[in-house]
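All protein chains but one are shown in place.
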Amino acid sequence: MRAAARLTARPPIFWALALLCALFIAFLYGPIATIVILSFQGPEGGLVFPMNGLSLHWFAELFRPQSIGDIWGSFDRSALLGLAVMVFTVVLSFLAGLAFRRRFRGASLLLYLAIASLVMPSIVVSLGIGALFELLGIDRHWYSSALGAHLTWTLPFGLLIMFAVFNRFNPAYEEAARDQGASGWQTIRHVIVPIVLPSLVGVALFGFTLSYDEIARTSQSVGAANTLPLELEAMQTNATTPVIYALGTATTGLSLVVIGTCLAGVLWVRRRRARHGSDAGKAV
Amino acid sequence: MSRLAKAVPYLQALPLSAVFVVFFAVPMVLVVVVSFFDYETYQLLIPGFTLENYREVFSESVTYRTYWITIEFCAITWAITVTLGFLIAYFLAFQVRGATWRTVLLLICSIPFWTSMVIRMIAWIPLLGRNGLVNQLLIVTHLAQRPQEWLLYSPFSVILGYVHLYTLTTIVPIFNSMMRIDRSLIEAAVDAGAGTWQVMRTVILPLSKTGIAIGSIFVIAMVMGDFVSVDVLGGGQVASVGKQIATQLSYLQFPPAAANAMVLLVAVIVMIALLMRAVDIRKEL
Partner (left out) sequence: MQTRQVTRRRVLIGAAATGLAIGTGLRVARAADPVTLRIAGTGVNQFKELADKAKQDLGFTIQYTSLVSDDVVKRAVTQASSFDLLDAEYWMLKKIVPSGNLRGIDTKKIKYYDQIVPIFTQGKLPDGKPVAMEGISPIKVAYLTAEKSKEFAKSPSQWMTVIPTIYNADTLGIRPDLIQEPISSWAQLLDPKFKGKAAILDIPSIGIMDAAMASEATGKVKYKDKGNMTTAEIDQTIAVMTEAKKAGQFRAFWKDFNESVNLMASGEVVIQSMWSPAVTKVRQMGIACKYQPLKEGYRGWASGIGVPVNLDGKMLDAAYEFINWYLSGWTGAFLNRQGYYTPVLETAKKFMSADEWDYWMEGKPAKGDILSPTGEKIESAGAVRDGGSFNERMGHVSVWNTVMDEDRYMVRKWNEFIAA
């Protein structure tokens, strides 16, 4: 009954925008659709149409060691690096975002440094970091120099998104907390963080995605062991294998399953609450 | 106490600043220094001070042509991504109800990017190519008699690729900006008799301009420096400033590449500074 009322309440613009959104998502998944279809290539098939048979061959291959390229070793590194970058990006951007809400000397300089880091062609940054470490005689690793290189890429995004998040952020919340006797830390922990939490999740997502997919900044700063995108890129110098499509299909499928499960979980919890008459779920 | 309170923002900004100083500013000093070095084919760096590399950048007609092409791509991409980003962010912020669905939709938009760029880039050929999915579909539905070749390896495909990559980066900041808009303002406007479009134009658009500006910064920065997408989707035949630098670097011509990169940096920073003059993204922090 409530749902029906909601449906009728939708203005036409909702449907127009929903259509636009659906088309956009379809567009985003265009290349993914080809990847999924072609990952079922026959054993003799390639990375383009025509299909040469139909099989699960490449999914089986995915879990065998490859002749060229170490997919799983680099996958581990990329996943861990992505998670580390994610954490650093969220924490550092959040803190810096707080700093920018007050005035401090050098704020403009820091902002332009961040923007410059975004603008500078990535290969140049990468070479600079690689060369610097070489000059200083420090070994490069994915968890040191490449982590730094990734942060020069994700932090400008994180910081600027924090600007959008704190834009017209009502200081009354903090003042109220302070009036109640909360310390600075408590104010952040119990007032600010809960309010901006959804946005922080967004920043985290951004940080992970940007890092997991990074190539140019990593290329000269990573040392001897490659991240996944670099390994995949290097595989192209001697291999044409739908295994990479199988990887894409598996990644996408797994992500969708995980998100679907979470969504189902949340909806289930919510419905159970509703039945028990809790007031939870009405907020936000 | 007040001394401590004054120190707080510095402490909060310290970790981020440290990362930028160590991993960006210091390496870039190297680049600046190298941009004034001389070089020869078989001697890559000749320490010294010469303005030759910069002179070369500014005196070559190819520089201006390449910048013109890149700026054109940038402008078109910007117009499309910001419009699309605004509408979708509006949909997410004001039409979709509940944080759960918003999060789910944002996640769904992110998933394609968890398949490596390397793989996605390859997939454009079977999607847009002569015998690709789109062309097959066009022919089956009799929308076209023969394969449409402009779908791939053309300025069209380059822009399509950019829109694919960068729209999400405009959605996120605009969406966050919109979430800060006080709903009572909208109700007031509606009570005063404003229609949906009018509300969007007179209330939401001006109040989300910080997000739009931030999204614009992302798109401008990424398109101006791009050399990967333009290469793959332009079939190696479309020029860009980033590609020019990449070509010089692959030939180990470090000094001119460094000079070129510095010029690009300054050019884009100027563009962004002008943008920030119009919209001060720090004003209402």
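First chain written, first letter: the chains are A and B, and each begins at residue 1.
Throughout what follows, contacts are C-beta pairs under 8 Å (C-beta built on N, C-alpha and C of every residue); 3 or more make two chains touch, one makes a residue touch a chain.
In this text the structure is predicted, and so the values were computed from the model without any measurement.
Check A:85, A:114 or A:127 against the missing chain and you find that the one touching it is A:127.
Contact between chain B and the unshown chain involves residues 39-44, 56, 60, 62, 65-66, 69, 122, 125-126, 129-132, 149, 152-153, 231, 235-239, 243-244, 246-253, 256. Residues 44-49, 52, 63, 65-70, 72-73, 75-76, 79, 127, 130-131, 133-134, 137, 139-140, 219-220, 223-226, 230-231, 233-240, 254-255, 258-259, 261-262, 265-266, 269-270, 273, 280-281, 283 of chain A touch the missing chain (whole complex, contact as defined above).
The definition used in the following text is that only the chains that are shown with their structure count from here on.
If you check the complex, the residues on chain A that touch chain B are 6, 10-11, 13-14, 17-18, 20-21, 24-25, 27-35, 37-38, 47-50, 88, 91-93, 95-96, 98-104, 106-107, 110-125, 127-129, 131-132, 135, 145, 148-149, 151-152, 155-157, 159-161, 163-169, 184, 198-199, 201-202, 205-206, 209, 212-213, 215-216, 228-229, 232-233, 236, 244-245, 247-248, 251-252, 255-256, 259, 263, 266-267, 270, 284. Chain B makes touch with chain A in their complex at residues 5, 8-10, 12-13, 15-17, 19-28, 30-31, 84, 87-88, 90-92, 95, 97-100, 102-120, 122-127, 129, 131-133, 136, 163-164, 167-169, 172-177, 179-181, 196-197, 207, 210-211, 214, 217-218, 221-222, 224-225, 227-228, 242, 245-246, 249, 254, 257-258, 261, 264-265, 268-269, 272, 281-282, 284-285.
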